[in-house]
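Handing you a structure now.
What follows is subunit A.
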Amino acid sequence: MVPLNYYLVLSAVIFAIGVTGVVLRRNVLVILMSIELMLNAVNLTFIAFARSLGSMDGQVVVFFVMTVAAAEAVVGLAIVISIFRHRQTLDPQDLQLLRW
Partner candidate 1 sequence: MIVDLGIIAAKAFFVVFLVLNFAGILGWIERKGSALVQDRIGANRASVFGFAGLGLVNTLIADPIKLFTKEDFIPLYGDRLLHTLAPCMAFFPPLVTFAVIPFGDVLILGDRVINLQAANVNIGILYIFAMASLGVYGVVVGAWASNNKFSLLGGVRGAAQMVSYEIAMGLSVIGALMVYGTLELQEIARAQGNLLWGWLPAWGFFLQPLGFIIFYTAAIAETRRIPFDLPEGESELIAGYHVEYSGAKFLMFFAGEFAEIVTVAGLTTTLFFGGWQIPYLMRDGFHFPGGATILLPHLGVVFLQVGGFLLKVLFLCWLQIMLRWSLPRFRYDQVMRLGWKILLPLALANVMVTALIIVALQNGTLKP
Partner candidate 2 sequence: MTAPVLIFFVLAASSIVSSLLVILQRNVVHSAMALVATLFLMAIIFLTLEAPMVAALQILVYAGAIMVLFLFVIMLLNPLVSESRPMVWWFFGALAAMLLAIEFVALFLPVATESRALPEGFGSPGMLAQSLFTDFVLPFEIASIVLLVAIIGAVVLAKREI
């Protein structure tokens, strides 16, 4: 049986990789994909604890996280499409119209 902290460390590393993607990349689509990476890391933590504590609550929460991630990806991509139609760019640096 694999110790719990191995899974937690793996989840932390993937989460940090997702954060790097959000901070470094200049492409809105890659930023959205990095957010999905972070959500997956969190799912892994939940499942690992569910197995460790013997409770199904962790898996039910993962079910809901997946649902919300799906909804968020859908709306996020719709927003990206609208932005691309108006400004022909996928670079978040160009979307500065509301800055002072």
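These made the cut because all candidates are chains of the complex that A comes from, given by their letters.
By our rule, a residue touches a chain if its C-beta (ideal position, glycine included) is under 8 Å from a C-beta of that chain, and two chains touch if they have at least 3 such contacts; residues count from 1.
Computed from a prediction, not measured in an experiment: that's the story for all the values here.
**Student:** Number, please: which of 1 or 2 touches subunit A in the complex?
**Tutor:** Result for subunit A: touching candidate is 2.
**Student:** Provide the residue numbers of subunit A that touch candidate 2 in the complex, in ascending order.
**Tutor:** 1-10, 12-21, 23-27, 29-30, 32-34, 36-37, 40, 43-44, 47-48, 50-54, 56-57, 59-60, 62-64, 66-75, 77-82, 84-85, 90-91
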